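The complex is shown incomplete by one protein chain, all other protein chains being positioned as in the whole.
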Amino acid sequence: MNPSSPEQNERTQPRELKGLYKGVKVSVKTLDIVIVLCVLAIVLFVAVDLQSPGFTVSFDPNGGTDVPAQTQMYGEALALPSPPTREGYSFTGWYKDHACFELWNMEEDTIQSDLTLYAGWEKNLS
Amino acid sequence: MANPIANLQRISAEYSQMDKKDKRRFWTDGILNNALYILMLAFCIYTAIKQPNFVSWGSLGNLVVQVAAYLPMALGIAGCIVLTGTDLSAGRVCGLTAAVTGVFLQKSDFANKMFTSLPEVNGWWIAVTLLTVIAIGALIGLVNGFFVAKFSLHPFIVTLSTQLITYGIILWFFALNGNNGQPISGLSAEYKDFVGGELFRLGPARIPMYVLYAVILTALMWFIWNKTSFGKNMFAVGSNAEAARVSGVNVFWTTVLVHTLAGAMYGYSGFVEGYRAGSIAASTGLNYECDAIAACVIGGVSFVGGTGKISGIVLGVVILRIIFIALTMLGVDSSSLYIIKGAIILCACSLDMRKYLVKK
Partner (left out) sequence: MDQNVLLKMVDITKTFPGVKALDHVSLTVEKGTVHALMGENGAGKSTLMKCLFGIYGKDDGHIYLNGEEIDFKSSKEALDNGVAMVHQELNQALKRSVMDNIWLGRYPKIAGIAVDERKMYKDTMAVFKELEIDVDPHRIMSTMPVSQRQMVEIAKAVSYNSKVIVFDEPTSSLTEEEVEHLFKIINMLRDRGVGIIYISHKMAEIKRISDYITVMRDGQWVATERAEDLEMADIIRLMVGRELTNQFPPKTNTPGETYLEVKNITGMYNHLRDVSFSARRGEVLGLAGLDSSGRTETLESIFGVRTRKEGEVYLDGKRCFNRDPGESIKNGFALLTEERRATGIFSILNIRENTVISSLKRHLRFGLWLSDKSQREDTQRYIDALRTKTPTQETKIRALSGGNQQKVIIGRWLLTEPDVLLLDEPTRGIDVGAKYEIYQLILDLANKGKTVIMVSSEMPELLGVCDRIVVMSGGRVAGEVDARNTTQEEIMTLAAKYV
């Protein structure tokens, strides 16, 4: 006789669920495995991802000369690269949006995620 | 239940009477049922070691701000989950209302203003905008609710359709007046003050006005869920729709109203999201419903239907946000976050099912 069989049976017996899970028949043990696998997957994924941590800040020169991308950690202030150049235009700064409306604010803005900054240009009055 | 200390004493008294086998079971049950909380704690500790400024007023403020932004949508969607349904259209409705908010409240002197004939932005106009976007959200919710209640269609199907339809409307909206799909920016300062004006400071973090609004909405939803006939009927329908019908509950109107209320909440979310995004694109609001659904399930609003508490939803949103803030500070990039979100939802649903089975 197996002394642990009552609990085991209760745990391995698939049972019907209700609501949105209607028609699902699953045992507690199966769910335990799914939960453990999910948690392991999350931890593993985070661990792998942290091998190369940081956020990529790319710069869209908007027609000017290319600027290399940077990798920075969360919350750091951005060290702005030397400005690109463009024939017949002068550089007005790095903007958060393509339409060049919101300027990247060196004092207040910090890196929170992957980011692309756009170069703003003003036509030279020659 | 009410007294956590007495509860703890009861548990420890029970624990001391258990034999070895039961004790082992107590621990495995405890660890598995709280897997996500433990995961959150592990991430927090690791982040705190790696990034000392994780434990600071600044990141607490950041947490409060993010929770306030994501909470209203979760509060809305929770009602649909209580009815054993869900709502996949939430994110897109939020996107649409954000776009409408943006267009209504662009600076009058902004060069790319889409509709130049709109009036000057003032307090009244902001109120009109807010009511309009809430009405738009509620209308889409009403459509969802009507089809779910009238034709007994599965909420998945109905809300998937409205999700796509709403996206179509968003794209169409962005092409209006020669805009050609450009993001909407140049929001007026009055609007920014109304939504994002400083309430108070928590260390270096600014706590914006919408935190206050989120608190008010949470209180309102708590009242609706716990103190009104509508709330009681909602739980009854979610628990057993047929029994509710026989008991004289108007199942049709309850279902329609739950979805409408949810839609109104998405409308409000869009209003805030417009400010948060700064420049509103057609993709604004994409997949927000996944966060909201995950938060609800983590917070104990079960897909089994008929159960859930407002406090649970708040807790769910907080936990999800803490995990994401911790991961972001560690430097996990946003594409990886999606994969982690997926795993969290699967895990949360398994936990939800497990709790239901073990309780029986």
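The chains carry the letters A and B, assigned in the order they are written, with residues numbered from 1 in each.
Here is the rule we use: contacts are C-beta pairs under 8 Å (C-beta built on N, C-alpha and C of every residue); 3 or more make two chains touch, one makes a residue touch a chain.
A quick note: this is a predicted structure, and the numbers were derived from the prediction, not measured.
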Among B:15, B:115 or B:223, the residue in touch with the chain that has been omitted: B:223
Omitted-chain contact residue, chosen from B:141, B:183, B:274 or B:306: B:306
Candidates B:132, B:240, B:287 or B:336 - the one touching the absent chain: B:240
Positions on subunit B where the hidden chain makes contact: 1, 22, 223, 227-229, 232-233, 235-236, 239-240, 242-250, 304-307
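To be clear about the criterion, only the chains that are shown with their structure count from here on.
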Rounded Å distance between subunit A and subunit B, as computed from the means of their C-alpha atoms: 19
Residues of subunit B touching subunit A in the complex: 21, 25, 28, 32, 35, 39, 42-43, 51, 53, 81, 84-86, 112, 182-183, 185-186, 238, 278-279, 302-306, 327-334, 336, 339-340, 343-344, 346-347, 350-351, 353-354, 356-358, 360
Residue ranges of subunit A in contact with subunit B within the complex: 4, 7, 15, 17-22, 24, 26-28, 31-32, 34-36, 38-39, 41-43, 45-46, 49-50, 53-56, 73-75, 96-99, 101-102, 112-114
